[in-house]
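This is the structure, below, for whatever I ask next.
Here the complex is missing a single protein chain, while all its other protein chains stay put.
Here the chain labels run A and B in written order, and each chain numbers its own residues starting at 1.
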Amino acid sequence: MAEKLVTSEGLFTMVEKLLGRAQVTAPREENGIAVFGPVNSAGQVELDGPLPVIPEKSVVFPQSETLLRMDLGGEVPKVEAVEPEGEQVILGVRPCGLQAFARLDRVFLEGAFVDPQYRRRRDHTLIIALTCPTVKRSCFCRAFGYGPSDGSGADLQLTRLPGGSFHLETLTERGGEFVAEMEKEGIAGLTDAGAEAGSAARAEKARVERLAERSAAAVSTEGVVEGLDGMYDDPYWAQLAERCISCGICTYLCPTCHCFDICEKARGPEAERYRCWDTCLFSNYTLMAGGANPRPTVRERLRNRLYHKLNFFNHRYGEFLCVGCGRCVEHCPTNIDIRKVMAKAAARSRAQGVSVNG
Amino acid sequence: MPVNESAAAEAEMMTEAEMTTDGASGAGADAGTGTWEPRIVAFCCNWCSYAGADLAGTSRKQYPANIRIVRVPCSGRINPQYILRAFQRGADGVMVAGCHPGDCHYTTGNYYTRRRFSVVQRFLEYVGLHPDRFSGHWISGSEGEKFVQTAREFTEKVRSLGPNEKMRDVL
Partner (left out) sequence: MSEAIKTAAPVEGEPMPAELKTAEIPTRRGPAPGDPEFLGALRDCCRSLLAEGHVQRIIAYRETPDSLRPEVAFFASPEETGDLVWDLFCNTNICKYLLDYRTFEGRIGVVVKGCDARGVVQLINDMQIPRDKVEIIGICCPGQIDPAKVESAAGEAWVSRVVAGPDSVEIVTEEGTEMRVPLESVLTDRCLSCRKPNPPVADVVFGEDQKGRISDEVFEQIAELERMSSAERDAFWNRHFERCIRCFACRNVCPACSCTKCVFDQQEPDWLAGERNQANQHFFQITRAVHVSGRCTGCEECDRVCPVGIPLRLMNKKLWKDVKDLFDSPLPGTKLGVRSPLVMWDPKDADSFE
């Protein structure tokens, strides 16, 4: 589709224009940490920083959101569903974030029940992806069959060119409409990309793909699902759990973790029902009324998370729930590394002689 | 009766669970008038400060109806979480009151209170709560007049600050 060239000033103006009509979420810096969060001015957008700690999912699946409002004061209780409002733009989504959206779509939109909140947010979110400016050691996207320049799933894709400008690629009709609208606004610095810019973008993409190549050699998904099939009661989980502190970093920073809790709060006659993120690493997650807990220790909880990422989801949807963004690897306080779990499972499958090809 | 009725109703000993449900949000001083009145929660120890408030009432001395008393067995029983919860559920000011140092019914309870709240008070200020929204007082069972004075002064201070937004979680 169409290819454009936009200067960083041009992009700045585009974001300023967007701010008036949509909630813009983009990478920004907070106390030295890169996070995805709402921005109020284009100056806050920080596209050259590292992979943001807070994942993109928070835009379509916020940490907490109101579902119902209730007034129980009258003779007949009033109950009103709360719909998310407005348009959203998420700028600077990395390829791993795009992959994560695709996984979340399957969970929330496939099958008999379509999640209305998620549907509404997803439909009203324009996704502008960003080719990764660099590849960290913790990145292992290539293990999952895509790379740091893969824009599939986005409406538009930005690639930072060596000169400082951005190559803007239209990937969907909606992305095209957006560009047309911006052109109509007469954004200075937004022009058609010539052959030169196009080839510069392709060169930049090839460069980051080469950087990612380094991780491809180290991490592989081959045999992971099969290996885990036979490892459920392995002593390995107890060993791993010994050093897990059972915090929620890996799940809350994970771009695909999507478990939630539904709660109510009442203040006098008024009440609200909301949902908020929850994590299988917390003991309360599986705690039942009466005090029984089917996952009583960290061993069961950590095992559940890793199986969900690398095995259960695969059996149900035919793909991994891990997208290799590396956030859990980088931020785990005790350096638990999912790549080592994958290697362990792969080794087990080789030892068992399970045929990987079926 | 000069003693505010809702304050008296709330003065019954509450369990921890009751305190955390819906204590502070019931309609009170501002019901029907349309003008804003501060809501103030006062945690009073059973033996001194609550008795002081009682004495104010039986002496027919009036104190602002903005004060809602939560009676606790000892000021040493007041968990800092109660203060935060009161602010969450709509309090504009919170007061902690106990026996004078040396006079604790349990001998030393208020010495712990003193240490704890010296630290907590400074900390609440540090995280951005206005210093006039939280205060601690020593009020004995014979100091009905001091209770009235304290209640008036605190209410006026909080009134001049306007509604508290920090930590507030009301629908």
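Everything that follows uses one rule, which is that contacts are C-beta pairs under 8 Å (C-beta built on N, C-alpha and C of every residue); 3 or more make two chains touch, one makes a residue touch a chain.
None of these values were measured; they are calculated from a predicted model.
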Of B:N46, B:N66 or B:Q121, the one touching the omitted chain in the full complex: B:Q121
Selected from A:P116, A:G194 or A:P333 as touching the chain missing from the view: A:P333
Given A:A2, A:V53, A:V82 or A:A216, the one touching the chain that is not displayed: A:V53
Residues from chain A at the interface with the omitted partner, ascending: 30-33, 35, 37, 50, 53-54, 62-64, 134-137, 211, 214, 242-243, 245-249, 251-253, 261, 263, 265, 274, 276-279, 282-284, 287, 330-331, 333-337, 340
Chain B, residues in touch with the chain not shown (by the definition above): 16-17, 19-21, 80-81, 84-85, 88, 96, 98, 101-102, 107-108, 111-112, 114-131, 135-138, 150, 166-169
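Keep in mind that, in the parts below, only the chains that are shown with their structure count from here on.
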Chain A-touching residues of chain B, taken from the complex the two chains share: 22, 25-26, 89, 170-171
In the complex with chain B, residue positions of chain A that touch it: 265-268, 270-272
